[in-house]
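Here's the structure we're looking at; comments come further down.
Apart from one protein chain that is not included, each protein chain of the complex appears where it belongs.
Labels A and B are assigned to the chains in the order they are written; within every chain, residues are numbered from 1.
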Amino acid sequence: MRKLAALSLLVLLTVAACTSPTSSATPSPSLAAKKTTLRLPEAAKIVNTMDPGISSGGAGLEEIQNMFEGLAYVDQVTGEIKPGQAEKWTISPDGITYTFNLRAGLKWSDGQALKASDFEYAWKRATDPATKSRYAQTLWPVKGAEAFGTGKGTAEGMGVKATDDRTLVVTLERPAPFFMHLVATWTAYPVRKDTIDKNAEKWTLTKDTYISNGHYRLVEWKPEQSMTVEKNPNYWGENNGPDTIVWTLFDDQAAKSPVAYEAGELDRAVLVGADITRAKADPVLSKEIKKFERQGSQWIILDTTNPPFNNVKVRQALSMATDAKRLNEVVLKDAYFNAVSIVAPGIPGQKTANALGYDVAKAKQLLSEAGYADGKNWPANVKFTFASGGAETKAIAEAIQGMWKSALGIDIVLEPMEDKAFDNWRTTRKDQPFHMYVSGWGSDYEDPNNWYNLLFDSKADFFYAHWKNPEFDSLVASGLKENDAAKRKTIYESADKILNAEAPYITYYHWARFDLIKPYIQGLNHYRVLGRVQGYLVRVNK
Amino acid sequence: MPLARRPTGLWRDAWHRLTRNRAAVVSLVFVILLVFVALFANLVAPYAFERQDLESTDLGPSAGHLFGTDLLGRDELSRMVYGSRISLAVALVDVLIVVLIGVPLGLAAGFFGKWLDTLVMRTVDVLLAFPSLLLVIVVITYLRAVLDQPTGPVLAVIGGLDNLTGGLLGVFIALGLVSWLTVARLVRGQVLSLKEKEFVEAARMVGASNLRIMARHLLPNTLAPVIVAATFGIPGAIATEAGLSFLGLGVRPPLPSWGILIAEGVRNMRAFPHELLFPAVVLAVTLICFNFLGDGLRDALDPKLKVD
Partner (left out) sequence: MTTFIVRRVLWMIPSLLVVFTLTFVVVHATPGSPWDESEKPLPEAVKQNLAKQYHLDDPLPKQYADYLINALHGDLGPSYRSVERSVSEIIAATLPVSAQLGLASMLFALLVGIPLGTLAAVKHNSWIDYVASLITVSGLATPPFVRVSLLVVALSLGVAWLPTGGWNGIWDVRAIIPTLAIGLGPAAILARYTRSSLLEVLGQDFIRTARAKGLQEVMIVIRHAMKNALIPVLTVAGVTLSNVITGAFFVERIYGVPGIGRQFVDSVTGRDYPLLLGIVLIFAILISVVNLLTDISYGYADPRIRYR
């Protein structure tokens, strides 16, 4: 190591004689003295398209959400749906027809008028199979959309129509109480027909062709390197945020963004693992830590029809032998929130008291009641499957393997799979047996429907746990139809009780965002559902 | 080109020269020590490599843990001791492939010439057209993805082998595709220049068979560069395994390997530098020793080298 340092120093001195260091580290254009810039990290890998109609979310979404605005948007502090491009909307009594009234004088970033027909065009385009959208199913609740999207219908048959320049009428297949959340997603953002017609898929690449309608507009996109946006002078509302936002794209945000942050190149960094310990111990960094809630759970999913997991006592035993608190606080350095239940907190119906908790003595007892006292008769080759791409998952798998061995005396075999192969394997589990695998879920919107009905109902069985409980099914079915909020909550709480008791899933943490944020930045917040940084809310006091 | 000589004198002279090279001797001792540690890992290591202790995670070096502990409280020294097995296994497979595939193919191609030579050399060219690491990644990704859901008996057998080798089968196969290439070329080149020499003519006149000529006369004279090439190939193979583990394509957890230790260490480098320092230094020393050993062997086996 010293030799390497010596050599490095030698070369350094040689090179220093030939080059002069520049102090500029950001790829942004030259800034006038008083202008403010916000510098954020982003993951390089997935920003594969900036087209709102095609994007599947993930990395790139933050940029899209800063440059575009839909009919409505989700408030990043309260989570409420607020009017965006539409100043109001009315829903027919039968819940099928939505009428949106756009604001007056809406403009695109190049100054041209924005009309309701732009929304109609965008929605139809996103649903059109030829567009190759990766998130096409978002708008399928609209009448005729699924038929059109699967090649059985036409664009004309889709229930979205601009009746005049400022009115958009949407007809649904059936009532959907969560539809406004879908309206706020990026797939429903308007896009400009003329630039797409002229430039085809290249319309997102340059500032002259990437015409948007949000708080910011594109300045420059260097693929896999950086993206720069500036305030959109044609946005209808106020924008007191920074004049420019620059995203630096990293292949491994968790590894590289703290380094860039500490070198003064970023205003925000993503922290994971050992960096969290280091930040907490550092006198400067410890004051810049911010931990945000994200409404999601990470689980081990058990095949409830495959021995030994077809016995509920075995599932409960394993759940109670998993020290989630230790796992999060010690192994993961408190990067997340300790697991308290299967469904994430904040969803009506979730009740921490329903959870099984951590109790090794009880776990041992349950396991021996199931016939596997101290690991006797435990089947060989019980597999714990996970995607090998993430370093954390490996540590978690090893830790849990160790916990179960020392608490219950059972052996499991770790089965890491190459990422894509894992995705493939997972989709085939629908009618294939397995033992257990790791996955998670984050809310699309804050409603019990997005968890209990979508994931755990035996007809949906999103994660193929093959779990069927008739009482649970009927409870959530009635919860879906219930309009009274209080009654609904009670129904789902009963369902939650059954879910936790049956333990088809073992939660080991709830999602979080762990950031370092410079002290001169104010207002940087991520809402716990699909939250991204909204630039216009941020103040850069430098 | 080295003079053609009969074997016995060469080896004795070589051994003398080798033992006079201090660096090579030290390296040899270290390699022998490493082999010993790998073979008797369960005696040498103070703890079982998978033993976790969530009360003592990420600790620096101490009396109880000479190299400290990792994020699950496992003893780093023990993990490194067991990890040496992986590195040496990779080194061994690499040498075996060089010797069992590269040398015979090179001999045959050079000696028989014509279509055999063309076939072997063109295959070498095709395989060399891939940068080795990238070829390795493709092979391992394919194997991993396919073996995870074995369909049919063939894949099940291969899957079994993979489990046996701790998930390294892909690495071995990929090395197998790549390590023998340069040696085959080297040997072929040597044979081409040697086969026109008088002693081969003489052997043929006495009625020696092709096999005998190749084995008794040509082979010993090609051994020198082969040994050297094999010794130099080892650091490359070990570094490749380290790089693959860094990418998550190496051994299956919870088996430790130096590559995995370094990968984890790089991640925790600034918070817990000891987790990178020890495996990186041990890896570095090992690579250096193999390099110096290769240097020493080359100097020792080349009779024309001036030694002052």
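Note that in this section contacts are C-beta pairs under 8 Å (C-beta built on N, C-alpha and C of every residue); 3 or more make two chains touch, one makes a residue touch a chain.
This one's a predicted model, so the numbers in the text were calculated from it and none came from an experiment.
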Looking at the whole complex, which of A:368, A:424, A:458 or A:494 touches the chain that is not displayed? A:424
From A:129, A:237, A:307 or A:371, residue that would touch the chain that is not displayed: A:129
Listed residues B:239, B:255 or B:271, member touching the removed chain: B:239
Touch as defined at the start, partner being the missing chain; which of B:12, B:122 or B:212 qualifies? B:122
Listed residues A:265, A:359 or A:482, member touching the removed chain: A:265
With the missing chain put back, which residues of chain A would touch it? List them for me. 1, 3-8, 11-12, 15, 19, 21-22, 25, 27, 44-46, 48-51, 54, 56-58, 129-130, 132-134, 136-137, 146, 149-151, 201-202, 204-205, 222-226, 248-252, 255-256, 259-260, 262-263, 265, 387, 389, 418-421, 423-427, 442
In the whole complex, what residues of chain B lie against the chain that is missing from view? 23, 122, 125-126, 128-134, 137-139, 141-142, 145-146, 148-149, 182, 235, 239, 242-243, 246-247, 262, 266, 269-270, 276, 280, 283-285, 287-288, 291-292, 295, 298-299, 302, 304-306, 308
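Quick note on the criterion: only the chains that are shown with their structure count from here on.
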Hey, how far is the Cα centre of chain A from the one of chain B, in Å? 44
The residues of chain A that touch chain B in their complex are 1, 255, 273-275, 277-278, 323, 326, 330-331, 388-389, 391, 394-395, 397-399, 401-402, 406, 414-418, 420-422, 424-425, 428
Under the touch definition given earlier, write down the residues of chain B that touch chain A in their complex. 50, 52, 54, 57-58, 71-72, 141, 144-146, 148-149, 248-249, 252-254, 263-264, 267-268, 270-272, 277, 280-281, 284
